[in-house]
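Just below is one structure, and these are the notes that go with it.
What you see is part of a larger complex, with each chain still in position.
Chains: A and B, in written order; residue numbering restarts at 1 for each.
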Amino acid sequence: MAMKFLNYYHTFKTRKKREYINITELVREKVFESGISEGLAIVSAMHITASVFINDNEQGLLADIDEWLEKLAPEGDYRHHATGEVNGDAHLKNLLMHHQVIIPVTSGDLDFGPWQEVFYAEFDGLRPKRMLIKVIGE
Amino acid sequence: MAMKFLNYYHTFKTRKKREYINITELVREKVFESGISEGLAIVSAMHITASVFINDNEQGLLADIDEWLEKLAPEGDYRHHATGEVNGDAHLKNLLMHHQVIIPVTSGDLDFGPWQEVFYAEFDGLRPKRMLIKVIGE
């Protein structure tokens, strides 16, 4: 069989500076649309102040994660702000959390464990930000 | 040539809460079994309180890593514990260390540098936890 590909660009515009959005169903839908049975889905923030990660869909935990990120990569004064930006912390949060995941696709679905869900994490929102879902396989 | 795939699910049950297990030979064996010469291996923890990472097989360093993780993502009180869980720190350690690696496969073997070895890191063990090795290529 030949390789198949699906590219999908999603634009977020969050109402808050920091926000955690469950995108599991969106990614699953794109895998279904692709008709790909065996392969992988790259889910990648196209901006450098956001993240894509896999964890538990539990609101308390998401609040813990947000507090923890602010502790390890706090808002504050950064050299980067000499450019006029004020989002130095969002760049560091992006590095800490990574900007992408590779989700295995098996039998036409996300090959996930029982608690795995995919999230888009916005660290510098209130403006349009893009994310790519690319499904590759056959 | 057509694409080939191999999916292998491995179950760990560690005897300690936190444990670092060298899985290099296991992953290599699965690459050999797949018969894939050029491609990649996704090695992914299917739970959200474990990690897969690449580093040096040196016991002192693994102890350093464990101490460092406990410093940056310590055991303690988390909102998540309102659910009855007590593993908030394990979720944060997972985020810090990431849950997966993509290993390049070249000439039918892991395309590694001289010191690279793959580890499964358990942060909330003493129960069955699954990991996926998916090899894709031709």
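General remarks:
The definition used in the following text is that a contact is a pair of C-beta atoms (placed from the backbone, for glycine too) under 8 Å apart; a residue touches a chain by one contact, two chains touch by 3 or more.
No experiment lies behind these values; they were computed from the predicted model shown.
Here 2 identical chains are displayed in place, and the whole complex they belong to in this file is assembled from 3 copies in total.
By our rule, only the chains that are shown with their structure count from here on.
Overlaying subunit A on subunit B by C-alpha atoms takes a rotation of 120 degrees, rounded in steps of 5. Contacts from subunit B toward subunit A in the complex involve residues 2-3, 5, 7, 42, 44-48, 72-73, 78-83, 88, 91-92, 94-96, 98-100, 102, 130, 132, 134, 136.
Against subunit B, in their complex, subunit A makes its touches with residues 1, 3, 38-40, 53-56, 58, 60-61, 63-65, 68, 72, 96-98, 101-102, 104, 106, 111-116, 137-138.
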